[in-house]
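== chain A ==
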Amino acid sequence: MAIKKHLDVQPTRRNVLTGLAAAGAATTLPGFAPYVQAQSSAPIRIGFQVHRTGIGAAYGRWYDRTTTAAAKVINDAGGINGRPVEIIAEDDGTDPKRGAEVIEKFATYHKADIAFGTLFSHVVIGSAPRAGELKMPYFVVSEGHHVASGMLNRYTLQPGITDVKSQVQAMAPFVANNLGKKVTMIFPDFAFGHDHRDYFSAAVEAQGGEVVAKIAIPPTETSFTKYFPKIPRNTDVIYHVMVGPAVLTFVKEMGEFFGSSRPEIFGFIDSLEAVDLKTQGLEFLEGTYFWEGNPRYAQANQSEHDKFYRAAVGVDQNGASISDGKDVSTYAHMFGCWETLHVIKAGMEASGYQGPSDRAKLIEAVEAMTNMPLSQAHPQGAKMFNGKTHQVFGHQYITQVKGGRLELAHTTSIEDTMYPDEVDYTSQSF
Partner candidate 1 sequence: MEFGPHLILAMLEGLVQASVLTLTALGLSLVFGVMRVVNVAHGEFFMLGAVSAYAITDWLAGSAAVGFLVALIIAPLLVAVLAVVCDRMILRRLDYDPERTIVATIGILYVLQQVTLMTYGPDAHPVAPPFNQRLAIPWFEFTDTGLEFYFPWGLSTTSYKLFVIAAACVAGLGIWVLMARSKLGLILRATQLDRETAQAFGIPVERVYAFVFGLGAAIAALGAVLVVPIQQAHYLMGSDPLLLSFIVVIIGGLGSLRGTVVAAILIGMSNGVISVFFTPTLAKILATLLVAFVLVYRPAGLFGTKVA
Partner candidate 2 sequence: MVTVSLLSTKSVSRHFGGLIAVQDVDFDLPKGEIRALIGPNGAGKTTFVSMLCGRIPVSSGRITFQGKDVTQLPAHKRIQQGMAYTFQITSIFAELSVYENVALAVQPRLSNAINTLAQEVETALRRVGLQEHSHRTAGDMAYGHQRLLEIAMGLGQSPQLLILDEPTQGLSDAEVDDFITLIKEVAQTTTVLLIEHNINVVMALADRITVMNFGQIIAEGSPDEIRQNDAVQTAYLGG
């Protein structure tokens, strides 16, 4: 049998010269080892692109844990089409160049069925063209608007997490109607920050509000006090969305700047993902509001599905690791990995996926999806998938810091997150 496998090399353009390839030490290098055709009992191989090093490592670690947990749940329930799921993780270093290399590695070396993962949008944008060329379905969990904007290709989908544009525009009614009409935005001078700036400005104006100042902070900044005087005095609400390790400084310095007389503050939890709210200096946030993709603290109305998901990933009621209460999760985003894997499972089962030749069928099956009800597969909440834009839409949560916990204050409807289609990927050929 072993011998048979070794002879079973796929015909390629270099068929004539395969003999040469067998020569010498070359065969000991990875990638030279002959591989076997997918068999019915062989695992489904999912290439998992993960931020293990670089600036995204804090997210990557939890994406990793969530993915592992989801794969275990799927496998315990019999896998996909009766085949177990195998997760092949590769570090992308939070670097677009490496990201693309990793996609190539999944496709041509690991012979993965599909690729999946990663948060930082520049990595997704660096990787997606290769995924398209290699005809490798690439399921991203990055919340970037790049998928639905039409920038990518038919092989790239985002069925597990809503995008920034949705999130931001869904926040505007709450902010304008409950916190105040005059908003000052503080955001990183990243493309991601600019998405916030553009989509929120438009949405808040539609609500009769006004953005009175837009303060773009350079990505290399480590201290912020000097920028706060740019906040106009008549500001009702500060809208902040910062990322990176300097956010703690940002919040602390904001506290020192305003002292006891602060405006209302609304922030994206991206700032404080993986950060303990009990951290010294964050008391200032008491009473302020946050967008959360998924509430970190188990809420009074916690669904049984969230309970199950939480336990499976190993997260306690406070959103921290069960084994270490100080190890806080990236709860607002990481559910996307869980849900995406379940969408992949559903898509593969619907399309009767057998192997790489069925990749187009898999994508068509996912494109055909619409309603995704709240369930064990979708513990964050019900969702609507738009097959044309390859983007999912779902509920958003607004929580308020009360006694050092994030308490649910408002849940937006799915409709709040919808916007007109900007692309129809289904019209592209495979």
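Note that in this section contacts are C-beta pairs under 8 Å (C-beta built on N, C-alpha and C of every residue); 3 or more make two chains touch, one makes a residue touch a chain; residues count from 1.
Regarding candidate selection, all candidates are chains of the complex that A comes from, given by their letters.
Values in this document were obtained by computation on a predicted structure and should not be read as measured data.
**Q** Identify which of the numbered candidates 1 or 2 touches chain A in this complex.
**A** Of the listed options 1 or 2, chain A touches just 1.
**Q** State the interface residues of chain A toward candidate 1 in the complex, per the touch definition above.
**A** 53-55, 57-58, 60-61, 189, 215-218, 220-223, 225-230, 233, 245-249, 252, 256-259, 261, 274-275, 279-281, 327-328
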